[in-house]
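Structure provided below as structure tokens; questions to follow.
All protein chains of the complex are present and in place, except for one that has been dropped.
Coming up: chain A.
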Amino acid sequence: MRIFDPHIHMTSRITDDYERMRAAGVRAVVEPAFWQGQPRTNVGSFLDYFDTLLGWEPYRAAQYGIQHRCALALNPKEAGDLRCAGVLAELPRYLLKDSVVAVGEVGYDSMTAREEEIFEAQLTMAAEADLPVLVHTPHRDKTAGTRRTLDVVAASGLPAGRVLVDHLNELTVGMVADSGCWMGFSIYPDTKMDPDRMVAILQEYGTARMLVNSAADWGRSDPLKTRQVADAMLAAGFTADDVARVLWHNPVAFYGQSGKLALDDHEAEAPAEYAGNTIKRG
């Protein structure tokens, strides 16, 4: 089984996770730029973080036979801090990089006017850079937040097919399905979605434009949730083709719109020299 996790914060994971992900079938990931636990207070902190997502993290992933790409943006949680506003001026040059396959995560956290302004500015940037967009939906007041998110996306003029609206649940999936945007689900051990609820949603809405991720951020999370959804799909009677569609072909199609995804499509072995060893350190 071949898995593409379209939204996973590998920066917060250890090398054991890479090993387990590889063993579970994960061959490609997209890491969107997000918060780091401790709020950042200056632009330089973001740039070093972006450079990590372009340099160190893909290097680390490759040592375990996993292809790492990223989405970059000023995230919703930190968008409200004026000290970080300068990040927006730096983003266009980052969006040119080969491994940046989307703008993201953008969207609302607390649904403030300032968050909205930065959300809209980054949708414009995505249009200019010809990149798809990964949109985070707020955890608090999610239904109203998702509705407003879709309004902002529609007003931006971006084609719905170039937008992935993430962290959906039973109450928000319907409106996103109607919008034409791609639908993302973060599967967590005890918050957001679980594998069985995910299967029920796939049974109701089908597999088109559906993406499943493990997010795996600084909270309690599990980078193998994608595999658990695949297993739950098979147990519920979905075919191997259905599983491949949701866990490989859909993320490839969505991020492929960047024109930069260029995944190694053959079943690459983990580099023998690296497999099973800890990261090389000098």
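Heads up, the rule we're going with is that a residue touches a chain if its C-beta (ideal position, glycine included) is under 8 Å from a C-beta of that chain, and two chains touch if they have at least 3 such contacts; residues count from 1.
Here is the rule we go by: contacts and distances are computed from a predicted model.
For the chain that does not appear here, its UniProt entry gives the protein name "Sugar phosphate isomerase", which is one of "Sugar phosphate isomerase", "Xanthine dehydrogenase family protein subunit M", "Terephthalate 1,2-dioxygenase" or "assimilatory sulfite reductase (ferredoxin)". Of the listed positions A:Leu96, A:Ala155, A:Leu171 or A:Ala208, the one in contact with the omitted chain in the full complex is A:Leu96. Within the set A:Pro6, A:Pro58, A:Gly104 or A:Pro132, the residue that contacts the chain not displayed is A:Pro58. When the omitted chain is restored, the residue from A:Arg2, A:Arg20, A:Arg197 or A:Lys260 that touches it is A:Lys260. With the whole complex as reference, residues 51, 54-56, 58-59, 93, 96-99, 260, 262, 273, 279-282 of chain A touch the missing chain.
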